[in-house]
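Have a look at the structure below, then the notes.
Of the protein chains in this complex, all but one are displayed in their positions.
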Amino acid sequence: MMGKGVLFDHARRERIGLPEAVFSEGKPFIVLKELLEDFSQKGPILFTRLAPEIFSQMSPQVKEAYDYDPVSQTAFVSTLPARDKSLTAAVVSAGSADSRVAREASRTLTYLGFPVSLIEDSGVAGLWRLSDALERINAHKVIIVVAGLDAALASVLGGLTPRPIIAVPTSVGYGVARGGRSALASMLLSCSPGITVTNIDNGYGAATAAARILNLLDSKTPPEAG
Amino acid sequence: MMGKGVLFDHARRERIGLPEAVFSEGKPFIVLKELLEDFSQKGPILFTRLAPEIFSQMSPQVKEAYDYDPVSQTAFVSTLPARDKSLTAAVVSAGSADSRVAREASRTLTYLGFPVSLIEDSGVAGLWRLSDALERINAHKVIIVVAGLDAALASVLGGLTPRPIIAVPTSVGYGVARGGRSALASMLLSCSPGITVTNIDNGYGAATAAARILNLLDSKTPPEAG
Amino acid sequence: MMGKGVLFDHARRERIGLPEAVFSEGKPFIVLKELLEDFSQKGPILFTRLAPEIFSQMSPQVKEAYDYDPVSQTAFVSTLPARDKSLTAAVVSAGSADSRVAREASRTLTYLGFPVSLIEDSGVAGLWRLSDALERINAHKVIIVVAGLDAALASVLGGLTPRPIIAVPTSVGYGVARGGRSALASMLLSCSPGITVTNIDNGYGAATAAARILNLLDSKTPPEAG
Amino acid sequence: MMGKGVLFDHARRERIGLPEAVFSEGKPFIVLKELLEDFSQKGPILFTRLAPEIFSQMSPQVKEAYDYDPVSQTAFVSTLPARDKSLTAAVVSAGSADSRVAREASRTLTYLGFPVSLIEDSGVAGLWRLSDALERINAHKVIIVVAGLDAALASVLGGLTPRPIIAVPTSVGYGVARGGRSALASMLLSCSPGITVTNIDNGYGAATAAARILNLLDSKTPPEAG
Amino acid sequence: MMGKGVLFDHARRERIGLPEAVFSEGKPFIVLKELLEDFSQKGPILFTRLAPEIFSQMSPQVKEAYDYDPVSQTAFVSTLPARDKSLTAAVVSAGSADSRVAREASRTLTYLGFPVSLIEDSGVAGLWRLSDALERINAHKVIIVVAGLDAALASVLGGLTPRPIIAVPTSVGYGVARGGRSALASMLLSCSPGITVTNIDNGYGAATAAARILNLLDSKTPPEAG
Amino acid sequence: MMGKGVLFDHARRERIGLPEAVFSEGKPFIVLKELLEDFSQKGPILFTRLAPEIFSQMSPQVKEAYDYDPVSQTAFVSTLPARDKSLTAAVVSAGSADSRVAREASRTLTYLGFPVSLIEDSGVAGLWRLSDALERINAHKVIIVVAGLDAALASVLGGLTPRPIIAVPTSVGYGVARGGRSALASMLLSCSPGITVTNIDNGYGAATAAARILNLLDSKTPPEAG
Amino acid sequence: MMGKGVLFDHARRERIGLPEAVFSEGKPFIVLKELLEDFSQKGPILFTRLAPEIFSQMSPQVKEAYDYDPVSQTAFVSTLPARDKSLTAAVVSAGSADSRVAREASRTLTYLGFPVSLIEDSGVAGLWRLSDALERINAHKVIIVVAGLDAALASVLGGLTPRPIIAVPTSVGYGVARGGRSALASMLLSCSPGITVTNIDNGYGAATAAARILNLLDSKTPPEAG
Partner (left out) sequence: MMGKGVLFDHARRERIGLPEAVFSEGKPFIVLKELLEDFSQKGPILFTRLAPEIFSQMSPQVKEAYDYDPVSQTAFVSTLPARDKSLTAAVVSAGSADSRVAREASRTLTYLGFPVSLIEDSGVAGLWRLSDALERINAHKVIIVVAGLDAALASVLGGLTPRPIIAVPTSVGYGVARGGRSALASMLLSCSPGITVTNIDNGYGAATAAARILNLLDSKTPPEAG
């Protein structure tokens, strides 16, 4: 969390290779307004969970300055410097209802400078869609899987790819979906080995976890510990 | 529930096409002993959840009279009359840890007179196993799917077969498996349409649900309502 | 899930005997608008969970083209070809609060071409209502039971009919109803044998499960596996 | 709770018409031993949840002094003075698995001096059993209903009798039964009006609630407030 | 549930001594409008959970015909015939936040013809308030206790009165109150014996349970079973 | 946690005024054996949750060296130096079933050098017991309240004393007690202001929280920060 | 709870050293309006959870009379008399999303007359912020820690300070945050000894708990028991 009257964790990028971002949900309008205006000048910053009805009330200058995506509810003035083009990630999702989360993940990776592919509509009820996309998926270094409901996509893909898989459960569904907690459990219980999981709907968390892996592969990564 | 000093629902089979069975878990030893001795003479009855450590304490006559299976923990003296050989069911399970439940389902169908195939080790982490078995599975009229953990098998199979599917979650797993409640949720949330579900570990319930469907297909079925 | 910019699972009907449908809840307005316009020309498709406040914003042409039912929140241009008239299902519900779900089930069966009877107000607090309707209910091949609160209707009916029973819990109730999870548990725990269950409020799921059974009974059913 | 070294609530009976009882579960062996020996002389007291493996270790004098019932796990030396014979209660249970709880209720009423009838095996899967017993049940002043699993018996009986109904959920069942919490929810959500509920397995609580009602009906009841 | 196009359980009062009532929540506006107009002529009926914003949209004739209380959200044209004046109930609540539920209980008893006293602000944080009211409370035949949060009032009162106690947990509170489930648990776990409980916020259920008891005390009660 | 092959947090007492203690549950026998032998020489240390069946297997030297209390399952060779005699705490519990936890709290305070009074059997079903003890309770500086089931004791006492109150829920009870989580919720929801709570059964945690308060009152307390 | 037509617990301050306050959430507008007008004359009172949209509808006189803080949603006309200036508390919070709760705690202490410091943005993801503030924090007598999400701040600070720590979990977060219940659990499970906890978002409760401790330190405190 940061802001004008707020104590920045300015050294975060040097310490862990990831800059601070602004989680907008729940922040008062006046604080968001100040932050958006302030950073429209100051350089790269990522806003997540910035709702369209909030962003639409900003000044024309702010609206023009930012690259805002209403589906993922993310905004940034510019991305961080592009990383090595081999450091790619794939974001694979089950259906269009998962778009907000899948795009939060892909937009965060774009902001961090990593090339990313978004592959939607891969639900296992029609397995041929996943089979057709498998070679393309495996051409990336890291895979983020986004799914709600039964989240079976994570297990099926986990049995088909050697890549690191970060699974993001979504709150899609009703009844026993319990706001995504059943999808979360399915992913944690995957019968395929070596799958790790983030909080429900946390596309940003999956992207930063992918970035930690991709940073490892890059000899030029600035943040080097110890 | 039934027994010597118990009020029988003797008309159940005429009313709904399914005879009463003895759910043994929790019944006092003396009651089970009387019931097992009594029915060793009287004709067909099914005992479920009859633990090996209980059955092993019975008299030699009882042990000899019954066909007892320690894996499924089921016992019967003889099966009901064989039904039409086209009235088949397949029981498909994810792994060997699901055996108790899968075999409770298949043994119950056997007891009721229906031909049944048991197809184990079909977990989706190695999808080729399910693909190889698909034609064989589809040759049956009704399919019972038994799985724990993420229960992804139900969704994948649901997208590959036109048959009625009865899904049985199992209590296999630890941590967020929560005694099978996560598998139950996965099955209820299946992205494949038309899958129905029983209580956790309820192989008997799945078999009797399959029997209600198979009874429909049989012009000779005795129980015909109103 | 499907749409103009979406990857269709066009082979689903051939594979499993059930066509794709559009689950409308949570889809952006613009996507629903395109899909409704597109399919107003193209032929039969079912929209579920399409809220009246969304549908009322569509163009006059769309509104005229579709058979829209605001209670069940379902829409279709035309039904699929009528099936054999013996392939009937009954939808039995406990009270008028269950109407949205009960009618989602009956409208889905109508769309799929199956004759269906809807029998409401059968709650067990006044058992004579169910007794009076029993003969009529048993004249159908498959029974869908829809109930919230204590969901006792499923157990009582399960002890009175030999038909396959698909139970749908509803989110009707407050306090310990927990959005339908208590009704779901009651149905899964039914003391009557052979009852299977869908997710809470999932009338569509129950109807497609019924269709899998009815398809079995029809020698002319197009989808035949393997 | 009481004992030799314990602070008695000796005025409880005068205050609320119900004497203290000893809940034995979890009490150390030495404390139970002292209490049982002490009260074998002193006059009427009720022990509940006194397990057979504990009671069997007591001295011959204690074993002889007490009327101990291993099914309900209750013990008393003698009952309280008999109450007016019109002050009757019926305990109706779904199946033999509910016996421990049903008999804890009926034995507590017996101890308190009230005539009681125990009617078991009344599960709604075979409704005729309940119909046959209805007139006999209604001849009592208060009804205690004991059931696990879906607990549908409470709702069905609630629609058939004008008597006060106290429903006791039991921990019978597995999977989503969740130790009786699903039965508890079903009873709290009963579609029949005016049913009240106790904690899971709390036959003692139901009996004392019935006693509060029966005390109201008795002009000779000693405890009269204010 | 009832209505013009609905199947009445008209014999309920004869069977169980309690007439049907209209639970209004979730019913469509048009149905409620018809029912309110219809019964403004036909005689006594009770509407519960009828929100002020719904009732305010009714015609002037309807508004004038009904005795509507916006706090309890209940309405009736007239009460049922007055019962014997000794058949009294007290409704005791912890604080003013419990008013909706406490008054739903007292208004239902008034509608059913029973004299009732409402005693609010009796929370145990200031015990003297309850002590001061105790004699007055004990002058009634049945006590309904209404409380949210920790619901300690039920236990304290349960140790001070010999009367039947029906405890109603409310959804008052936040955080671990979990919509009243913690208050429900406290009441079910009361250390005072013989307390029974209804669903959360179910003032109507408590009043009908009280009515079952009061009916017992009345030799003139019309409903007499079997 | 500490031990011979373990990394001690030796500076804890200097930093926060509380020494490390050994939580014994779950530690391997061999580790506990080494620790008990080692500290029988080295000076004061507190072992908690040290089960009698473990301690009974230790050598005679160890058994003799330690002051072991099987009820609270705590052991120490000697206490820390006695603190000012005005720094007193009262531990008040609802019933004898709470003894393990109440005594873990009082023994921990004794070990830390603080005078402590243990007042048991204060459940609110017989309020006079608490009223009688109130003046004695208020003579202490800090109060620890220990209760299971409905935990109403915390709220009642909270309305009667100005002292800091630390409430400890216990796992006493069955059914909806849910291992103490309902008691925990009741305490967190107390209608009396200013009550704080520890984890279920955590008598040690309550005692160390009391010690933090008592340390404040002692001008001679060694640990002084910053 | 209090009001014009309400039964005051006027003796609370004398009994427990803390005056009653008005919890505004859920109270009807008319009641709040009367209370605010009434107390604008009568002297000090604290309103908590008084939403800005409610307060903004009050008369100009009321708005002028009160010191209203829209972030904490608290109001008072004047504070209670200032206490000894050594009786200080620190409120430490993890991030700006916790402001409502942190300020409810600090405003309550201000109202009660205690000096208080508010130290925000101390989340452990950037530990240096907490290290930098530690000496300042330790200069206070009591510490209130406010955090949501993983609530790790409580454990880290608990290992660094000897002061009494009252931890307040907040409902900040989504997914498995479950409205603050996960933060609550983390705080109850803290690996640092002697931390106690309040209900989720209960800044008022933490402040009154701190006041109970600070009252202990003040020889001039008016409320003295027994």
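For clarity, chains are labelled A, B, C, D, E, F and G in written order, and residue numbers in each chain start from 1.
FYI, a contact is a pair of C-beta atoms (placed from the backbone, for glycine too) under 8 Å apart; a residue touches a chain by one contact, two chains touch by 3 or more.
Quick caveat: nothing in here was measured; it's all calculated off a predicted structure.
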{"item": "Candidate in contact with the missing chain, chosen from G:T74, G:S186 or G:T208", "value": "G:S186"}
{"item": "Touching the absent chain when the full complex is considered, from A:I45, A:V92 or A:L160", "value": "A:L160"}
{"item": "Listed residues B:P19, B:G95, B:P162 or B:G194, member touching the removed chain", "value": "B:G95"}
{"item": "For subunit A, the residues touching the chain missing from this view", "value": "12, 15-18, 21, 134-135, 138-139, 141-142, 158-166, 184, 188-189, 192-199, 202, 204-206, 208-209, 211-213, 215-217, 221, 223-226"}
{"item": "Positions on subunit F where the hidden chain makes contact", "value": "1, 3, 6-7, 9, 11-12, 23, 25-28, 31, 169, 171, 179-181, 184, 199-202"}
{"item": "Subunit B, residues in touch with the chain not shown (by the definition above)", "value": "95-97, 120-121, 123, 125-126, 128-129, 172, 174-176"}
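Quick note on the criterion: only the chains that are shown with their structure count from here on.
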{"item": "Interface copy of E-G among C-E, B-C or E-F, judged by whether over half of the contact pairs recur", "value": "C-E"}
{"item": "Gap in Å, rounded to a whole number, between the CA centres of subunit D and subunit C", "value": "44"}
{"item": "Multi-chain contact sites of subunit G, meaning residues that touch two or more partners", "value": "12, 184, 199, 202"}
